[in-house]
Every structure is written in structure tokens, then in C-alpha cells.
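Below: one structure, written as C-alpha cells.
Of the protein chains in this complex, one is absent; all others appear in place.
So, subunit A:
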Amino acid sequence: MTVDVNKTEPADTPPPAAPESIKAIPVRHYGRYVSAVIAIGLLVAIVYAFSQGKINWGAVPDYFFDDRILHGVGQTLLLTVLSMAIGIVGGILLAVMRLSKNPVTSSIAWFYIWFFRGTPVLVQLMVWFNLGLVFEYINLGPIYKDYWSSFMTPLLTALLGLGLNEAAYMAEICRAGLLAVDEGQTEASHALGMSHSKTLRRIVIPQAMRVIVPPTGNEVINMLKTTSLVSAVQFYELLREAQDIGQTSGAAVEMLFLAAAWYLILTTVFSIGQYYLERYYARGASRALPPTPFQRLKANLALFRRTPKAVTR
């Protein structure tokens, strides 16, 4: 026998003695009201202070969609995406090398991580830029030959500097992810006759992704902001463009606020993307996927609508 507990059923069919739900006066949380008032008060005070400062706020919307700013946003995004791509691919490769039974590859990976994590990324960027001191030419045999200085464009310097540095950090994140997958998975896969590489690609990495994605989201957002360093190697991205406008128009600080606003917008967009990516890799890990923000909003609204009805009954 199954007992039907459907509340929306009309009342004319005698319900099979549904238990009466408890109606009690909820605990009052006065602390919450007090802290909310204090927080809002502080926020208002800070906003007021900034609005009264000697800042020409009008300059921010004036230049918000300026061609140079939009170009800078585009370059920042491009650099972030490409550097992260290099970082993720390199990181997975390094993590696999680090965990491999082959002592040569694992030592190489260890050394790479040791070096690239141990030196500041700004220094690495400048070294890439000035490597022409060591290698005068770049010579790939019959395919390509040029002076180092004309080969190393600002974009390539920025990509190599940021991407190779990121790979060292991603390697550790990926290693943690790979180690988090139960050994039984590898065994089951091997027992079915799957090779090491197939096991890794089809079984282990997809499961490791669940552990890898959240810290990688962190890295993406970090990378987005770290791209502001590459102005040191003559690459024009968001912050550099904003500073240039600031110097010519005399609204230097205003342009910094503008850049900050753009960075905030971009990180928000990435965070939303991260949420959905996490949701994708959570499939199979829990019985039901977590709701999307939109679904949660709908559920909350529905709850809101039903509550008064329950009270009037």
C-alpha cells in the first residue's frame, strides 16, 4: 500500500488522515535585524563619502564604452582565455607526468613546477621579453627563422609568461583532482582491458574535473586580474588603456574606477559560467543536480505564493 500525500488534491475525496502540520511561532532573530541595519548604515556612509570626494564621476560613464576601453576589455579577455587554455592543458600534462611511474617524467614535472612557482610572474614576463639577449635568432629549421625580438611580439610574450606560470599552479590542482578519484575506478577500467591513457581520458579525468573545476574558477578570476601586469611588456590591455586615457584626459583616478568596474563585470560573468560548469561535472555524483539560480528563484517565488493560502485555510 502506498499512501498518497498530494496536498493539491481537492478536499472532496476524504484524505487518508493526513497528519496535521505543526503551527508554531518561529524563533525571532533580533540579531539579524540589528546587524542588517548596521551593515546598511556603513555602506551608505562609505558611498556618501566617495560621492563627496574630489572625483569627477561623470568621466566614468563618458569613457565606459570608449573604443580604446572596449579594445582593452577584448584584449584582457583574449589573454585570459588563451593563457588559461595553455595553463589547463599544461597543468593536466604536468600532473599526469608528476604522477607517472616513470622517474624521468615525474622529475621533469617536479622541476618545472618548482621553477615556475618559485619565481614572480612579473619577472618571468620580463625574462621572456628579453630572451633575445640569449637567443639572437629563433630557428626552426626550414619552417621558420627570425630575430628573437621580432618573433616575441607582446602578445606572445604575455601568453608564454602567463600561460607557463599558470600551468605550474594548475598542475597541482589537477594532481589533487586525479588523486581524489577512487583507485577502484582505475582497477575496474583496467580489468575491462582499457589502456592507461584510455583509463585516464575516459574514466579518471572526467571524475577529477569535479574537484578541479572550483579552484580552476579561482585561477581564471586570478588570471583575469593578473593580465594587468602585462603592460610591463608593452601589451595593451584594459588597465593600460584606462591609464593612457587617464593621463591624456586628466581623469587618472576616475579611469581606475572605470577599469575596476569592468574587471568586476568580467569576474561576475566568469563566476556564472563556473556555476554551470560545476553543475555539468556534478552529474552522477549526487542523486539530483543542484538547481540553477533561475530554478531556485522560481521555487522561492512559488513558496512565497503558497504560504498565504495555507494561512487563510
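By definition in this document, contacts are C-beta pairs under 8 Å (C-beta built on N, C-alpha and C of every residue); 3 or more make two chains touch, one makes a residue touch a chain; residues count from 1.
The definition used in the following text is that contacts and distances are computed from a predicted model.
K.L.:
For the chain omitted from this view, which of "Cytochrome P450", "Ring-1,2-phenylacetyl-CoA epoxidase subunit PaaC", "Amino acid ABC transporter ATP-binding protein" or "Putative molibdopterin-dependent oxidoreductase YjgC" is its UniProt protein name?
P.N.:
Of "Cytochrome P450", "Ring-1,2-phenylacetyl-CoA epoxidase subunit PaaC", "Amino acid ABC transporter ATP-binding protein" or "Putative molibdopterin-dependent oxidoreductase YjgC", the absent chain's UniProt record names it "Amino acid ABC transporter ATP-binding protein".
K.L.:
Touching the hidden chain in the complete assembly: which of A:I38, A:L192, A:A260 or A:L301 does that?
P.N.:
Answering carefully, the residue with contact to the hidden chain is A:L192.
K.L.:
Out of A:T76, A:N165, A:Q207 or A:T226, which touches the unshown chain?
P.N.:
A:Q207
K.L.:
In the complete complex, which positions of subunit A touch the hidden chain?
P.N.:
Against the left-out chain, subunit A lists 182, 184-185, 187-196, 198, 202-203, 206-207, 281, 283-287.
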